[in-house]
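This report concerns only the one structure given below.
The other protein chains are all here in position, but one chain of the complex has been omitted.
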Amino acid sequence: MTLDAILFYVFAAAAVGSALVVVGQRHPTYSAFALIVTLCSLSAVFGLLGSPFIAVLQVVVYAGAIMVLFLFVLMLLSVKREEPPARGAWGVKATAIGLGAVLVAQVGSVLAASARVTPAAPGFNASTGHVARLLFSPAYLYVFEATSILILAALVGAVALAKREM
Amino acid sequence: MAFLAWFVSRLFSLDVMPFLALFLPLGGFIVLSLLEPGIRRDREERGAVLLACTTVFLSFLCLLWTALHMDEAARTLADFRVQWRLPPRASPYLPYQPSLPWLDWIDVSGVHVPFALLLDRLSSVMTLVVTGVGFLIHVYSIGYMAHDEDRVRYFSYLNLFTFFMLLLVMAGNLPVMFIGWEGVGLCSYLLIGFWYKKKSAADAGKKAFIVNRLGDAGLILGMIAAFYSFGTFDTFALTEGAGALQPEKWGEFGPMTVAALLLFVGACGKSAQIPLHVWLPDAMEGPTPVSALIHAATMVTAGVYMVARLGPLYAHSETAIAVVAIVGTVTALMAATIALVQTDIKRVLAYSTVSQLGYMFLACGVGAFGVGVFHLFTHAFFKALLFLGSGSVIHAMGGEQDMRKMGGLWRKIPWTFGTFVVGTLAIAGIPPLAGFFSKDAILGSALGEGHKILFAVGLLTAALTAFYMARLLFLTFFGPFRGGHEAEHHLHESPWVMLGPLVILAVGSIGAGFVPVPEMLAVVFRQPAEEGHHAAWLPMVATLVAILGIAGAYWLYLMLPDLAARLGARLRPIGRVLEEKYYFDRVYDAFASRVVVEGSRKVLWQGLDASLIDGAVNGIGSVTAGFARAVRVAQTGLVRAYALLILGGAVTVLGYLLWAR
Partner (left out) sequence: MSAGADLTTPALLLSAGLFAIGVVGVFLRRNVITVFMCVELMLNAVNLAFIAFSRWRGTLDGQVLVFFVLTVAAAEAAVGLAIIIAAQRNRDTLDVDSFNLLKW
């Protein structure tokens, strides 16, 4: 077992564990924190998989901005501890868990099967420069500019939706 | 000018005259119905009434002309056959059968029913009776219904009835006859229930129609059976076809027997024979002229006419003709016994009609169809006379019909009394009045064909007939007046509008016996014209029996009235049975109310309709609703549920893509 593998399994366990906390925790704020832990663990996994740029981006954007936004909203709305689920909703839950399991099986089988067929390709360099070069190439340039407009739209939309009537 | 000549020649032809006679009363009905709402003044009303009488009179004249010219046409047709060297007909009987060429009623594959008439001596006799007596009754009604508000409606119905009755007796095939058959039933209902605001009248109308309908079921089946066996509805063709087949023995239910029996069921309904006789006495709720016309002279004789018209069919079926004779005889006797205890003057006459109709069927039943029609002919005269006379009595009594409240009227209403006596003697069978000849002929035929029991019963019934008719005469016209002072002051003779027809009918009752009807009609029934020789002692015995009956009534009701009361008390049980009309009405009522009504309510309404059919329809509704309720889960509005469905869908698609291919 190489160091990478060990580290991978450690961070994977952390991710799964905090994901379960996210799902199982009653208080939304604690769920948010757990999700931050998950994100950071995933960031580490990204790094272990040879993608430093994305790893940093994950921490900065996801954990740093999006989750902060979540926490802002949680604080704004002063969410309380969540009530226990309504009676009779166990049908929905059971169905959901069942279907979730099936989904895992399906997705997992697809993913695992594909990777087993051929081994990983060598010579993989995902440094910032290389990614940036691909990002600004004609293949993805339009999409890149479009996302900026998307963010503008989101900005305007969020303001319009959430403001109070004057 | 030439056109006028052509028009007249076309008019006075056997193709047009019968139809003219037929449709004149119908026109009267239509005109009167249309005018009726608009009539306000007396003068207008009188005009309408006069119109109604005129149409019937004109119809009578047309039919008279037709009757006189009919033999010519038959001869012409026979010459025609000779000229063209066509084979002569098997029988010398050749009716004239005009039809409306542009009015084929039914014309589908295999079934062809034209709107055809059949004119021969039998139809002549019938149509002349219908229009002749009918006209007299129209005239009588002018006086009888003078104070009634709905006169115009009454006369329109009378005209309509005349049309249907003429159609019935002139019809050339069974379906057309059936139109007339149903039509007279309808008019009977309308006229019996004429005073519809009176519940008993409305009920009587319904009863008549419904009982008739039962008979009609048999009639329709009989028509179908006849068509099935012979391939035609045409009455002439049916009789010819029957003549060609082998006669069917007793107990053999061949095609002729079946058809004849079923048709006879219809005749029982229309002619009030046992067990379908129950409507006729109740029908007395209608105005008296109606009783005279419909329930004495014409409509009830339709059954007899039908049997006579299909005479050869019955003659060739031993079973059917025996049934006719037996039913007729039994009916005659039973009705006569019931008439003995009736207290309503019209009821006595009603049961008397039933009894006399039984005589007619007895005659037909022993093969003497001509004699049966002869009795029909004479009966029309004296029964109409008796009914109209009773109407005159009722008119004088201010509406009272109970004989126990009458008495000694011969001084107050002499003309009515005189004609009534004539009618009574006629029906009792005293020579030389009409009833004697026809009744004697019936008894003679029965004896001559060897039916001793039928003859004996017939003779007994004749005695009873004389007895109860004399009883009616004595109770009504003789003895002390039992009606109270007010009624006594009201007694007055009827106007000449009413007395005139009475006198004419009285003359007819005397003279009708001398018309040689059986000889005239023998050719229609394919029978030899000379009758078998009757026993010479028969007329004397019959007359003796009649005199005995009258004497008995005189003795019991005039000489020793308390003896009658004592006898009545002793014979109470028998009296009960007779008063209850042999319990026919009770049995029918029990059947109708218990079985039909209760059965309908319990089984058909609640069981079948409410539970089954409604249940099925509601069930479909509730199944759909339940299904909708189940599916509605998908539309709860719960976001979670929707998300679940999305997940489920995704899983399903993935599963299909991964594992099913």
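Per-chain numbering from 1; labels A and B assigned in written order.
We take it that contacts are C-beta pairs under 8 Å (C-beta built on N, C-alpha and C of every residue); 3 or more make two chains touch, one makes a residue touch a chain.
In this text, all values refer to a predicted model and were calculated from it rather than measured experimentally.
S.K.: What is the set of subunit A residues that contact the non-displayed chain in the whole complex?
M.R.: Residues touching the hidden chain, for subunit A, are 2, 4-5, 8-9, 12, 15-16, 19-20, 22-23, 28, 31-32, 35, 38-39, 42, 45-54, 57-58, 61-62, 65-66, 69-70, 73-74, 76-77, 79, 82-83, 85-86, 92-93, 95-97, 99-101, 103-104, 107-108, 111-112, 115-116, 119-124, 126, 130-131, 134-135, 140, 143, 147, 150-151, 153-155, 157-162, 164.
S.K.: Using the document's contact rule, name the residues of subunit B that touch the chain not shown here.
M.R.: Counting over the whole complex, subunit B touches the hidden chain at residues 635-640, 642-644, 647.
By definition in this document, only the chains that are shown with their structure count from here on.
S.K.: Please give the residue numbers of subunit A that touch subunit B in the complex, ascending.
M.R.: 92, 95-96, 99-100, 102-103, 106-107, 109-110
S.K.: Given the complex with subunit A, which residues does subunit B contribute to the contact?
M.R.: Residues 640-641, 644, 647-648, 650-651, 654-655, 658.
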